[in-house]
Every structure is written in C-alpha cells, then in structure tokens.
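What follows is one structure encoded as structure tokens, with my remarks underneath.
Only one protein chain is missing; all other protein chains are in place.
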Amino acid sequence: MLKKISIKKINDLAAALMEKGTLLAPVKEAAGHNFAEIKDPQQLDLDYYNTIVSPKTVFLPQKEDFVRYETAKPVAEAQPVALNIKATFLFGVRPCDAKSFQIMDIHFHASGIIDPYWQQRRDATVIFGSAFDLDIPAQDADFYQTLGIGAADPEGSDVFMVKKGEDLLMKAITPQGEEILARLAMLGEGKPADKKYFEEYIKKGSQHQTRNMCLDPQVIAKKLEDIFHSGEFWQAQSAACLSCGICTFVCPTCYCFDICDDTLFSRGVRRRVWDACMFTDFTLEASGHNPRTHVYQRLRQKVCHKYSFHVRKYGVISCVGCGRCTRYCPVNIDIYSIIQDAMKA
Amino acid sequence: MINKNPYIPIPMKVIKIIDEVDTRDIKTFRLSFLNKEDEASFKYLPGQFAELSIYGKGESPIGIASSPTEKGYIEFTVMRMGTVVPGTVTSALHDLDEGAQIGIRGPLGNSWPIEFLEKKNVVVVGGGFAFTTLRSLVNYILHEDNRKRFGEITVIYGARNPGLLLYKNELAAWQKRSDIKTIITVDKGDESWQGREGFVPAVCKEIAPSPQNAVTVICGPPVMIRFTLPVFFELGFSKENILTSLEMRMKCGIGKCGRCNVGYKYVCSDGPVFSLADLEELLRDFATYK
Amino acid sequence: MTDFKQIENNLKKEAKKLLESAEVPVVLAYTRGYDEKHPMPFAAKSVADVEKIVFNEYCNFNMARYIMRFPDAAKIAIAAKAADSRALVVLIQEEKVRREDLVILGIPASGMKDPKTDQLIDSRTTGGLYNPVEYDILLGEEIRGQKTVSPYAVLADYEAMDKEARWAFWKGQLDKCIRCYACRKACPMCYCDPCFIDQNKPRWADKAPQSPGNMMYHLTRFHHLAGRCIDCGECSRACPVGIPLYLFHKKVAKECEEMFGQAAGMKLEDKPVLVDFRVEDSDQILK
Partner (left out) sequence: MSFEPKILGIACNWCTYTGADLAGTTRLHYPQNLRVVRVMCSSRINPSFIFRAFQLGADGVLVGGCHPGDCHYNTGNLYARRRLAVTKKILEFAGLEPERFRVEWISASEGNKFAQVVTEFTAQIKELGPQQKLKIDELLEKI
C-alpha cells in the first residue's frame, strides 16, 4: 500500500496520529534533535539529519522502574510498577536505527527469556521509518553502508517514508503498517509514478555513499579474537579514550544496564538504568576485584562485544553504522577506524 | 522461568541462620517459600544460583548450597564482603534475623552437568568458601534415589584452618559413610585438629584420583585453582573432564544486562559452570589459571 | 602569531629530539582522527610515531587530562596550550605530578575552534589567555597585542538574571543531563578514584538521570572544582546534550578570585584557594 501526503499538511498527519496514540518524533533541542513526545502537531519537524540519542530510548528508556517498596514492610507487599503501555507511533526513524531494533530484538529474546518491558513496548509501537535525504551527502562519521544498510532501507520499519518534492510518500512494509495507513483518512493514494519513484529511491539509497569497507561478520569476529590479547594494539587505539559513557549512551545497539535501588528513608524503588562498559565500576565486584581496570580493556570490550562476541553469540554485528559514537566522542575516537585498523593488524 | 516478570523477586522467609565459621563472617541462610506456587515452580539443580534481593540494598548472585533433594527450603551460604567496596547486600543479609523476609530471583544459570556426570567417578575439589554449590552436588549424588547413577565419589576439601571449614557436621557424616571418600585438609591445624594438614593441590597429588572414567569438579579461590589444575593435567584428566564455576559481577542474572561476559558467553546464562575446554575458547580479560 | 603548520613542525621537531634522547618515553600531543577536522589526543612513544603528530585549530583537548596515565614513564613531554599549562600548574600544586618530571612544550595559540559548531574558542568559552603560563620550550612566538577580553565578560547575561531565572535556567539545563560523565572524564582536574558519585557508602545520589541526582552531581562537582577550575571549557565541549557547564565554573572562579585574590593555576608556588587560608580572611564572605 502506497499513500502520500503533502509535506505542508504534515501537521494534520501528526494530529491524526496523536488522536490514535502517543506520537514520538525528533524534536529540536539546544544541542540537536532528540526523540520526544509530540504535544503540539506543529512541533513535528522533518528537517533533521539524525537524533543525538538513538530511538532505543523508546523501548529501553534510560530509567525503567520495576517495583516500589517500603523497606519496613514485608517483601510480598512490594508493588510492581505497572507498564502503562499505549499505542505509540515512532515517527521519522532513520533506516540504520530501524535496523538496530531488529538486532536488539535478538538479544532481548535470547536464552529463552523475553524481556517483558522491551517486548511490550515493541509490540505497542508502529515504526515510521524515514529515508535519509539522498541529495545531502552522508555525514563524515556515518558508515551504515558498511553494515549493509542503505540510506533508504525500509527494513525494520512498519511504514517507510520517502520525500518526493512537496510530497511525502508512505509505504506500508508490515501488516501493522498497512493497518495504520488504512486508518489515516487524510492520506492520498500513491500514483504509479509515485510507486516507481519510491522503488527507485530505495534502490538509489543503497548506492548512497557513506564510509564503506568490505566487512564479513565472521571474518571480523575471528580477526578480533586473534588480536584480543594484543595489548599494544588496544592500548594504541584507546590512548585518547576518556572512558566516559557517551558512545554507549547514544548508541542504538548498546543495551547494558544496571539494576539499582533508590531509597529515601523507608521508601524506595528498584529500577534499571543504562550502564556503560566504559565506566570503571562496571565490572567491579564486591570483593574489590575488577577484571577490567584499564581503559584499553574497556574499549576492547566495547569493540569486541559489537563486532565479535555478538557475532559469535547471535550471528550478527551489533552495530548499524549510524556514526553517533564517533560524532559525539569528545576525543574523536572512531569505531570505524578501529575496525579498519583491526583488519589490517 | 519462575515468575512472569523475571526482574521481580519472589518473597521468601528466612527460617534458619547458621553461623558457619569461627570468624563469623559466613552464614548459611535457610529460606522457605511464602507462596506454594513459587515453590512448585522453583526447580533447580546443583550448581545453579539465585539473586538474593533485599529491597533498599540491592541484589547479589549467590550459589544455591542446598540440594534439590532437600524439600521445603533452599539454602544459601553467604560471606560478608567488603574489603574495598562495602558489600551492601551481603552485610544487610548478615544483619537479618530469623523470620525476616527477603526476595529471590532464580534459579539462574546452568548447573553442574548431572547427565554428563552419570555413570562416572566424580572427584569434587573445593577450597574455602567456594564449597557451597559443591556441597549441593555431593548431597544430590548421595541421596538414596541418585547414588546408584554415579560411580565413586571422592571429595577433597580444604580450608585455611579448621575453624574456616563449612558444613562441619555434614563433613563428619560423610567421613563416616562408605560410599564416599572424604578427604578434609587444612593449611594449618590447631591443637585440637586431628586431620590432615596441607594445601589442596598437594593433597590432590597425594590422593592421585584415577582419570579413568572420571570427571573432576573444582571450585575454589583463584590461587587454589591455578595450582590444582596442573595436578589434574598430570594425572591425565582431559580438559573436557575438568569443570569449574566462574563468577563475575552480575546484575540481571538472565543474560540481558550485558555485564558478566567472558568472551562471547555470559557467565549468568551460559554459565556459571564451564569445562576447561569451554574456557580455553573464551577470550578472557584476565586469566586465573595458566 | 606563528601559524598552526609551523607549530606542528616545531612540535614534531621537539618531539623527535626528546624521543631520540630516550630521556622522555612519552610525548603527549595530537594526531589526525578520522578526518582533518577531528584530531585526537595522542601519545607518541617512538620516533616513528612523530610523523603522526598534527596540530591545527581543532586541537583543543586539554592534554593535562592524560598526564597521570603513564605512571611508569620517567618523564613526560606534553604539548600545552594556555589552558593545558594552567591545568598542569594545578596538578603540580596538588602533587599529582612533579614539575621536574615534565617537559612542557608550550603552544601559544589563538583562533582555536570547536569542531561541532565551528565557532571560535576564545575568552567566551575559555580562559582568555593565549600564551602558556608555564613551559620549558615555546613552540611559537608569544602572542602579544591580541585583544584580551575578561574571561568573565561572557557571564554578563547570566549575572543579569534574578534568582528565579537562574534557578529556572540551571534546573532546565541540568535536567537534560544523561549522566554519561563525559564532563568529569574530560576534565583535567577530575582525577578522584572513585568519584564521589560512584561511591556506594555513602551513596550521594541515585544513578538514574533525573533531577535530584543530576543536581547533586553537578552542584557538588562545581564545588569540587571551585578554585581549581582553569576554565578550559572541555566539560562543555564534551557534553553531548550541550549543557553550558562553563558558565557555572566561570562564575565560581570569578567569585573565588574576588574573595581570595587568586586565579587557579597561574603560579606554581600558589596553593589552590580551598586548601589554603588566611587568618585575615573576612567573615563577610559567609554573609
């Protein structure tokens, strides 16, 4: 099903979606765009490259309350925090980020236990993917092409959107997408010319140039295993690393979290909060032992986790080449360059 | 899975607290289920662990010390941690009284590979405080329903001094039994110590268990493991037949929080029990042996 | 002013000399990142590494951040712009590093730019000095006659706010914080291990990025840097969500300078103002 709407009327579309559920889309903030709930249809803004923090925040919020309790009361009386899930529309997700959800799904479904929070949010959300503007060259930091993701790749989206002049073409990719497009009365039908444009745009998208190297998951996984114990390589790569958490927090495929108790006097809440393998105390045990005390060990963990361990465990690279870690790194560490160097090492 | 939401602990009641050692920093907690349905769904095997949870303090992954053959309760032996970073949860556990409620999530992780051990001779080697899941295994094997499924059982257990041996009554009972060979050793005895003195690796060398159709299950402090492994290599045990249990900092216990990986495996969901052959494959940030 | 290319050449020349002499095993400088515009901090450890050294207008990292990474190195050479040299002075004052273990390669520089915004990093966001305050070798001509603006001039708008406006401003800014801790990691003065925010006994704040914890983290961090912040602006440039931390640090620095008559990191023989006192300090400062 291919529909279209004039970009001038995009606010009507926002209003219609807001009627049917929660609308999340990139909203301009001081430092750039970020996904946030749209409160006023006028807020919807298609003029962005990509968001600072990835849309994983929608399914894996930085803070997720599990249970509220009072320490003086019996454990059995603790109150699990209800997940008030509402139908959600995640609007304007870039192809690389849409792909990241599929990668995260593998992890959150693994070893026979489905993460209930992730899954319930995922089930309630319709993803409106949006192609990168092919007239604008990709930013220097991006390398999604390396991971086999096109600039107009509909994979992972329920509805995929492409701009055509003054119009926005919207194509349903999944049954959920079909359903929601059918319910949006203000959309016009796509003409055969639109259909052709859409197909060609997607094809053209796969040619859209980002940094690109030939990368076979199995080969890079093996390569990283081989050089894992090469302290020299990793020390050189991590010489500048500050060991802060930016790269992992903005990353669409980083999922590590901490479970912690926040208690004041006798009341408290147990929640999960994002954590980062780059933090010193990430692996610090109560005994005082810490297997990763050096910066290079932590950077190595991050890179190997994405490009080697994840491949070994789940068969896919846990990176989509969105370039956020590189873009926001205060000292310009670039995971693409590390992988490139690793291949040469 | 014992609960619809794997992150929310089930309530349990502390029915008995046993002070295990002279230094009073290791206690065994016997817990009973508050809800019958939780008890029915909590099916575990020796070697598994659970997250003990105290609201307001946090959670701690602790190996289950009781055997599944013991009905009506489960036991955990917990050491009060806190040399560098105070062990918030273990301290709080130690401050509990009988009758208190705590939460647990589990059982988690794999177990000692019971099927693999069947029909084989089992050499159990333990050191100090790491004897908990080994005790579970030994009691499981010794249970009358199970004993016939296994070959000879040899237990070699050492501690720094007699006061630091765990489960003293049970050890004495094992020593009286004919269907298990129990060797207890201490690094240094005191005036009343009648038993053996010597380090675990040396004792293993002396006892020299036959590698014939045998598996060894080793758990102990890193230094003990480092010196014991060569002894078993020399005796002719293959890497597939040497099993151990790892520990790492854990949070979720179900392979989601991404913290406890050794190489591409998560200790919590793929482990904690690994054979030496498995471990060789994994990329470690540090090496406790070699 | 010596141009950046010339400074780069001088830097390479000196680094080569030092590494060849084997007296200095590490030279802290900059290298090319994934493109020209994105250089990286770099530790040159051999003569072969010298070729990788670059210097351009985007090399604004405070290299003093890395000075404690090399406990085994007998001596460390470090490329230091004005702010870096002030950071080194504070670290020397606090006995984190000894002056005799450093070879400071001073870089007089003006016209440094923030690669994210392409704006000049001048007295608006950093200390307003062009020449290093402490060095062994100066890699270019001292900059003279450049218009100097008070580093505190940028505070004018902020100082004009009334109490409620200030609260609204900082609450809004600090609520954005995602607690990636890049500010403290980029800061050359933040070397505590563990940082107070990572302690679990006592636990000062929860880990979740919400208002109370963010307030606790930032207010305490502002306090910990009082009289020590040398106004390099790294915290603000590192911040992925664009919190103007430098404004608060500058304001505290200004106040410390007024109360105690001393700016941070200007003279080796000074002590940071909060680990020092004068009997004649006035009680008025407490009013």
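Per-chain numbering from 1; labels A, B and C assigned in written order.
Quick note on the criterion: a contact is a pair of C-beta atoms (placed from the backbone, for glycine too) under 8 Å apart; a residue touches a chain by one contact, two chains touch by 3 or more.
Remember, predicted model here, so these are calculated numbers, not experimental data.
Asks: Using the touch definition up top, pick the residue from C:T2, C:Q146 or C:T220 that touches the left-out chain.
Replies: Going through C:T2, C:Q146 or C:T220 one by one, C:T220 is the residue touching the chain not shown.
Asks: So that we can see where the missing chain sits, which residues of subunit C does it touch?
Replies: Within subunit C, the residues that touch the unshown chain are 161, 163-171, 196, 204, 210, 212, 215-216, 219-220, 222-223, 226-227, 248, 251-252, 255-256, 259-260, 273-279, 281, 283, 285-286.
Here, only the chains that are shown with their structure count from here on.
Asks: Based on CA centres, what chain would you say lies at the far end from subunit C?
Replies: B
Asks: If you average the CA atoms of subunit A and of subunit B, how far apart do the two points sit, in angstrom?
Replies: Going by mean C-alpha positions, subunit A sits 39 Å from subunit B.
Asks: For subunit B, what residues touch not just one other chain but two or more?
Replies: Correct list: 85, 88.
Asks: Would you pick out the residues of subunit C that each touch at least 2 other chains?
Replies: There are none in subunit C.
Asks: Name, in rising order, each residue of subunit B that touches subunit A in their complex.
Replies: Result: residues 1, 4-9, 11-12, 34, 53, 55-60, 81-85, 87-90, 101-103, 247-249, 251-252, 254-259, 261, 263-266, 269-270, 283-286 of subunit B touch subunit A.
Asks: Note which residues of subunit A are touching subunit C in the complex, please.
Replies: Residues of subunit A touching subunit C: 29-32, 52-53, 62-63, 140-141, 239-240, 242-246, 249-250, 258, 260, 262, 271, 273, 275-276, 279-281, 295, 326, 328, 330-334, 336-337.
Asks: In the complex formed with subunit B, which residues of subunit A make contact?
Replies: Spelled out, the residues of subunit A in touch with subunit B are 66-67, 69, 71, 74-76, 78, 80, 107-108, 110-113, 115-117, 225, 228-229, 255-261, 263, 266, 268, 270, 272, 275, 277, 282-288, 291-292, 297, 301, 304-305, 308-310, 312-313.
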